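Sharing a structure, written as structure tokens. Questions coming.
FYI, not all chains are in this one, though none of them got moved.
To keep things simple, chains are lettered A and B as they appear, and every chain counts its residues starting from 1.
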């Protein structure tokens, strides 16, 4: 039996990821919101106030991170991606417009995907991986990732450790996410478009994530945390993230890494045999449209 | 007065039940979700990652459990039911397709029910009991359970102890469930189809269930816990289940059993007089359709 190596001996591996969505999830719900000043300012807080504060925190604690940035956001704020990369972090592909792939035709999805690639190319930002908007990846998404030579995706939930997907004749590393390691479900709140229903206390969120980290150390998993600067960039939430990182560092058996580096480690792990992407056949005589 | 015996002298009886729904609740909301890779992988995590981990936990702690498996799931993952039975647990009937009986015609419900029976027959899995998809049992459900000679149902909420239903000229033991002893309301979250709104901390869930277990020991009830491997199979949630089981074991007055064994004990309890299934007559001059 081949011994698995992706974790490099750590009890758990942590990838801190920040989805710098800015205005895009709102615009995807309707252009009309562009005139809603509060909503736009709520989203702009992410790159404008949250990101600088997050970069400072990461520098303080000496941990690397991965920032998933929609092409539109990189385009609108020209220096943003470069600043992140200069600090030693990774910038990764997060669509151009943050529309859910499951809501697009294959041609629309391809155009959106490639437009983001062009933006990052033009800015000299090297891209190694992808996360689907709303995590709503399709079979087309995987094909685009593979055909553009990216090494990983981070949108699926089929495991809580990295795994390898066979896509056509290539391999794509999947760095799985999960709703419980996302700040959106804990903090997001907007009445129009309607998002969220409860604003949780950072203490509850810290408790939730610490428990998951400890359990993932027990089971040797990937703690792939997904944060949004417009949410977790707020003062008390960011200090809770700081507490979490400091706790993880104090454990002594947790490894922090960028997604691209973890994807490389997973790619060279001979124990990770390629799996087939989800292929579910649903009988039309039983299940409705 | 006849002395009741179903509890065998325990202060509370625990039935750990796992609904191995996999993709079925999502497909029942629409076949189109079969192409939503994240959603499908979220559900596949249940049988693929959650169940093996759960089986290991149950073996570690030496407690038996009951797994309610839709026929479609047993069919799609041929070794699944057999593996569960080999470990000493019970596999029970959970419909074929996980569509709510209240949404089907009597003929559709019968066909669905019997198709699951055929799947388990073909796999050599002996079935003693049934739980309706979404707990949405109808009068037809009870008739099917009785006419197929199953000994129990576990879908209703008319009590918090086992009770006996008179169905035609037969008796069906009801092992009642409740929303507060289900992990779905605490953890389930999906935006599309929209499920859930808040992701609770396992600490809160453990607090909720420990309080109910203690109170059920006070009132001598059935603690019929309903868990979903795609939810409670996640690391920190499963460790909370471990804590709960270990706590129950430490009480010294809690009995763990499989549903079929509890149904047998309830069947032979002479104090449990058969009750009529809910029969509510609603005046059409008062109540709307």
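Convention: contacts are C-beta pairs under 8 Å (C-beta built on N, C-alpha and C of every residue); 3 or more make two chains touch, one makes a residue touch a chain.
Because the structure is a prediction, the values reported are computed rather than measured.
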item	value
Oligomeric copy total, full assembly; chains in place: 2	4
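The rule is short, and it goes like this: only the chains that are shown with their structure count from here on.
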item	value
Where chain A and chain B are represented by their mean Cα positions, the distance between them in whole Å	34
Touching residues on chain B, where the partner in the complex is chain A	23, 27-28, 30-32, 34-38, 40-42, 44-45, 48-49, 53, 96-97, 99, 112, 187, 189-192, 197-199, 201-203, 234-240
Complex contacts: residues of chain A adjacent to chain B	100, 102, 132, 134-139, 141-142, 155-160, 176, 178-180, 185-186, 196-198, 200, 204, 207-208, 211-212, 214-216, 218-219, 221, 277-278, 280-282, 284, 286-289
